[in-house]
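Note that one protein chain of the assembly has been removed; the remaining protein chains are unaltered in position.
Chain naming follows the written order as A, B and C, and within any one chain the residues start at number 1.
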Amino acid sequence: CLSFFADDRKPDTMERLLRRFRIRSQLARECVAEFLGLYIAVFGSGAAAQVITSEGTHGSYLTIQLGSALGAIFGMLVAQGVSGAHLNPVYSMSLCVLGRHPWTKLPLYSLSQLIGAFLGAGTVYLQYYDAIQAFTGGQLLVAGPNATAGIFSSYPAEHLSFWGGLVDQVVAAALFLLCCMALEDKRNGPLPDGLQPIVVGVLILTMGVSMGSNCGFPLNPARDLGPRLFTFIAGWGPEVFKAGGGWWWVPLVAPFVGGLLGTLTYELLIEAHHPNTSNEEQSPRRQQEVVELEEMDNPLHNGLKTLNTI
Amino acid sequence: CLSFFADDRKPDTMERLLRRFRIRSQLARECVAEFLGLYIAVFGSGAAAQVITSEGTHGSYLTIQLGSALGAIFGMLVAQGVSGAHLNPVYSMSLCVLGRHPWTKLPLYSLSQLIGAFLGAGTVYLQYYDAIQAFTGGQLLVAGPNATAGIFSSYPAEHLSFWGGLVDQVVAAALFLLCCMALEDKRNGPLPDGLQPIVVGVLILTMGVSMGSNCGFPLNPARDLGPRLFTFIAGWGPEVFKAGGGWWWVPLVAPFVGGLLGTLTYELLIEAHHPNTSNEEQSPRRQQEVVELEEMDNPLHNGLKTLNTI
Amino acid sequence: CLSFFADDRKPDTMERLLRRFRIRSQLARECVAEFLGLYIAVFGSGAAAQVITSEGTHGSYLTIQLGSALGAIFGMLVAQGVSGAHLNPVYSMSLCVLGRHPWTKLPLYSLSQLIGAFLGAGTVYLQYYDAIQAFTGGQLLVAGPNATAGIFSSYPAEHLSFWGGLVDQVVAAALFLLCCMALEDKRNGPLPDGLQPIVVGVLILTMGVSMGSNCGFPLNPARDLGPRLFTFIAGWGPEVFKAGGGWWWVPLVAPFVGGLLGTLTYELLIEAHHPNTSNEEQSPRRQQEVVELEEMDNPLHNGLKTLNTI
Partner (left out) sequence: CLSFFADDRKPDTMERLLRRFRIRSQLARECVAEFLGLYIAVFGSGAAAQVITSEGTHGSYLTIQLGSALGAIFGMLVAQGVSGAHLNPVYSMSLCVLGRHPWTKLPLYSLSQLIGAFLGAGTVYLQYYDAIQAFTGGQLLVAGPNATAGIFSSYPAEHLSFWGGLVDQVVAAALFLLCCMALEDKRNGPLPDGLQPIVVGVLILTMGVSMGSNCGFPLNPARDLGPRLFTFIAGWGPEVFKAGGGWWWVPLVAPFVGGLLGTLTYELLIEAHHPNTSNEEQSPRRQQEVVELEEMDNPLHNGLKTLNTI
């Protein structure tokens, strides 16, 4: 438990050197973490890049979903200790609505996330430049058999109507945020500390395998818009905004609606009803804690009894 | 360990607002949790929906099983702290039989689960409405190459006889409950707190990959009947009850038989024989705990010895 | 930590009833646990059964490996608290060689495991009876396109020579036991309590995906012979022993040789060199523990100092 004390060590030359660059502003640190976190998470797009450019020999639908889910896990692990690893404006907004995060931070978080996603997409493109050139013959297309824009942002499937897409995004985002709130809620489930990022990653995988075929479950405005802006600049051109009948704004707006819906649903159906912090009727984990405390006290109280009888 | 104390915070405006809606009845809270838990779990059906409607391009048999297993994990994580996340009438019944859950709650739990599964199926249908329309051309069929009823409830494979189906369900449910009882049994394995839902999800995946081809291992009467009722209403019609020679009642009855069998098997072969809570012949974890206590006591006793020599 | 105390509860009628059947012999309890554990683990064979009988529509090579690996996890979770969940005569032997398990228990453990595997295979056959009949047209064959014996026991691939099979089994068993010893070795890695079964399952999956194509990595004499005896009786006949040039005894003997090799390799290369339990040069976890103790003691020693100055 006290691992922190165990690995405290005198900073040596290198570390002293690095400390020179130390940013003291907590907000600045958080924005950097949000930036880096989403930058890392976006590397998951590589999974789609390699399946598409290898025409299916280097992966499958499952590996694409694993890429996004696992990529997100490491984005969260990189940012969690500093900013709490929101990595999604919808998640930040939900915390603001519940008064657990200051509204003033929302735009800065979102901007940092957007920049992270933009540069992440750029790095993935850099890494797959040869493969994309070889596959497309240099033609960067948004639709058709040789389309590659789908590597970076979401586009609706042919069968999907406008309303269908809206519903899909609202439902998916509601489910996502509802589950995130449950993972956040210490009084609901005693998830071991530090496993949240991994479980959220599993949640993303769950949604990928069960909600991916309509429009690739964007769910994350920053994660969707950043790479879209990159593809716009990098050569796919205005088509990235025109495609799917101007689809681009749906994954920007719908997830906020869905996220709010899911957050409030969880709060109203579960969290609002938690008993006050009294010992009766509480979650198993809490009971243990109480027991632990009592166990810790017992020997002492005995000890003191003995003493008082001196 | 004492994380609860760490994240206790004053409820702000929003939280105070939400507390207004607070339900004080423990039973009502539990039913809401069972409802929401299974509602969430049923989203896993989306995996089947997208594999079927995409004709295999958006997933595989494995992603379908991942969908059910991982969906169930999040259903459990949402409900666990309130109702213990039974999410299955067979599981509730087993606990009642062992006297660990009041029989009076059984019907209410089951009804909440049924409603959750019904509405969950409805939401999945809503989300995949366009895809199902495009795939079926509007014809909602229970059998044949374009059948879509299998997305929501179980139907027997062609090779499966009536008795074969009965045996399959009894065996699968017995195995499932036997393992659940083992995970419940603190004196058997020291599974880290909060991992139960994840391990139960892995158990569901295990059964999906090894017992799914006869009739899709329903195992859960509420999870099977709720969506079946939905498909009955939503346009698949009476065929959902006629199909497979009136198969529908098998996954309603057989799992109870199997579940009881599995529960008693575990109790009679393992749990009944646990030593009484004495220090000798106990599980490694328990020995540690004892050691911990002793470790805690030692310094004190020494302390007191010193004192008594004053 | 002290969760055990938290869930101690008065046994009610049902539990009192069950206690009637209580076995007090520790050895008998262990044998029952080993029996039940391997019985559960063998259900993983269902994965192969459904891939073979569905001709690949209900799974893939990966789901077959997931079946064995995850099945084994639950076998271990069921038995771990009672017998330590050996579930493999080779593992029991290795512990005996290291003097961590009495040789006298080895035959009884192995026999219980054998019976568990035999009955497990029987149950899988029962569950897949219809499917196997439909697939084979009633002809239970050991070789050829419609062979089904491979569901239950291992047979060598065509390319595999006798010596190749021997080497494969020795190498695989050596690797397996070497890793098991590492997981056992508390002074090497601080694996969270209760995760061992899951990590061993992951190890089995690792071997399945990287060592499965020569002869299906039996590695476990009880797990291989039990089901082979069942298929011999159930209708596959003497061919199960003749096939592969009398292959059957290789997975019975080679794993013992390999297991011993792996165990001693680990002991000689790693465990033998662990420092004595002094505070310097020890694994990070242990340092923490010491820190924890010191943290615990400090206040006390201060306390006593205070006292001694009275």
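The definition used in the following text is that a contact is a pair of C-beta atoms (placed from the backbone, for glycine too) under 8 Å apart; a residue touches a chain by one contact, two chains touch by 3 or more.
Predicted model only: the values in this text are computed from it and were never measured.
Between the chain not shown and the residues A:78, A:160, A:215 or A:270, the one that touches is A:78.
Only one of A:38, A:62 or A:229 touches the absent chain when the whole complex is considered: A:62. Among C:17, C:209 or C:233, only C:209 touches the chain left out of the display.
Here one chain is not drawn; of C:17, C:253 or C:269, the residue touching it is C:269. Against the chain not displayed here, chain C makes contact via residues 1, 60-62, 65, 97-99, 157-161, 164, 167-168, 171-172, 175, 178-179, 182-183, 185-193, 195, 199, 202-203, 205-206, 209-214, 265-274, 277, 281, 283-286, 288-289, 292-293, 295-296, 299-300, 302-303, 306-307, 310. Although one chain is not drawn, its touching partners on chain A can still be listed: residues 1-5, 7-8, 12-15, 18-19, 21-24, 26, 29, 32-33, 36, 40, 43-47, 49-50, 53-54, 57-60, 62-64, 66-67, 70-71, 73-74, 77-78, 80-82, 123, 126-131, 133-135, 192-195, 197-198, 293, 296-297, 300-301, 303-304, 307-308, 310.
The working rule: only the chains that are shown with their structure count from here on.
The pairing of chain B with chain C is characterised as different-residue: of all residue numbers used at this interface, under half are used by both copies.
Centres computed as Cα averages put chain A at a distance of 36 Å from chain C. Centroids of chain B and chain C (each the mean of its C-alpha atoms) stand 26 Å apart. Multi-chain contact residues of chain B (touching two or more other chains) are listed as 1, 60, 62, 192-193, 195, 293, 296, 300, 303, 307, 310.
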